[in-house]
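Below is one structure, written out as structure tokens; the observations come after it.
Right, chain A next:
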Amino acid sequence: MSMDYFQYLRKERMPHIWCPGCGHGTIMKSILRALDKLKWAKDDVVVVSGIGCSSRTPGYLDFNTLHTTHGRALSFAQGVKVANPNLKVIVISGDGDAMAIGGNHFIHACRRNMDITLIVFNNNIYGMTGGQASPTTFTGSKGTTAPYGAIEQPFDVCNMAQASGATYVARALDIDAVAMDRVILSALQNKGFSVVDAWSQCTTYFGRQNKWGDASEMMDRYKEMTYNVRLAEKMSPEEKAGKYPVGMLFQTSRPEWCEEYGKLIERVSK
Partner candidate 1 sequence: MSAEATEKKAPVIKFLAGNEACMEGALAAGCRFFAGYPISPSSEIAEKMSGRLPKLGGKFIQMEDEIASMGAIIGASLAGAKSMTATSGPGFSLMQENIGYAMMAEVPCVVVNVMRGGPSTGNPTGPSQSDVMQCRWGTHGDHPAIVLSPNSIREAFDTTVQCFNFAEQFRTCVVLAMDEIVAHMREKIVIPAKEDIKIVNRKKPNLKPGDPYKPYEADASLIPPMMNFGEGFRYHVTGLDHDATGFPSGAPDNQEILHRRLVDKVEMHKDELFLFENHRTEDAEVLVVAYGSTSRSAKRAVEEARAQGIKAGLFRPITLFPIPEKQIALAASHAKKVVVPEMNLGQYRLEVERILGPAVPVVGVHRVNGEPIAPSLILSAIVGG
Partner candidate 2 sequence: MSKRYEIRLAGLGGQGLVLAGVILAEAASIFENKNAVQSQSYGPESRGGASKSEVIISDEEIDYPKATHIDLLLCLTDAAAEKYLKDCPETALVIADSDLVPSAIPEKYRSVKAPITRLARETVGKEFVTNIVALGLIQELTGIVGLPALEKAVLGRVPKGTEDLNKRALEVGREAAHEYGAHILSARG
């Protein structure tokens, strides 16, 4: 871990806006470690985001960066990718951004299977706007718009992604940087649409409202709520009940949109 992060960062944009204890910076570093392994030219990388705490990430990164409107990052990103398939496109989105206002774009991006990686910085809350409940807020958990606890069932980002057609789907916790590095690298290497549900604790809003304690206590709780998918076969249904698997959850191979469109151009332009 002796790499120089600053070669990928816009130093002049520091300090970042994230609160002490927030997991977003940890995930950002995982992304940078994966990119460092891939050795992609910085000029070829485009990082796109929507609106929210996580969506501020591109501003800190020294690539082509595009901070779009709330929920719409994937639509901008697909335009970039289709117009120039040589560009490496990474989308960073929050749980509200990707799964609520951008939910329709999410499922259709999965269906199209363009070579784009979406990393959902999932902290189960709208942090930037003050701690309102999000589509991944756990049933019973509080938000400023769910003062008595959420009565709705949360979305499972990974199930949604798989059901909608993503070709690489994984979940990792910010506390487990090794696993996070591994799944982000695999996601970036997958030739198709990849989704990483990257869990990140929001101590300021989620932790305080739900009395989940500080960052380390929240991370411990996330560990208790999850299990390693590699151990799933050895676990009883009771042990898995109500818990989320982490690790690489799904991978398949399917025609990639831009390649298929390239073939279409070949076919019709003769």
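Selection criteria: all candidates are chains of the complex that A comes from, given by their letters.
The rule we apply is simple: contacts are C-beta pairs under 8 Å (C-beta built on N, C-alpha and C of every residue); 3 or more make two chains touch, one makes a residue touch a chain; residues count from 1.
Computed from a predicted structure; not experimentally measured.
Picking from 1 or 2, the partner of chain A by touch in this complex is candidate 1. Residue ranges on chain A touching candidate 1, taken from their complex, read 10, 13, 42-44, 46, 48, 58-59, 62-69, 72, 74-84, 86-87, 104-105, 107-108, 261, 264-265, 268-269.
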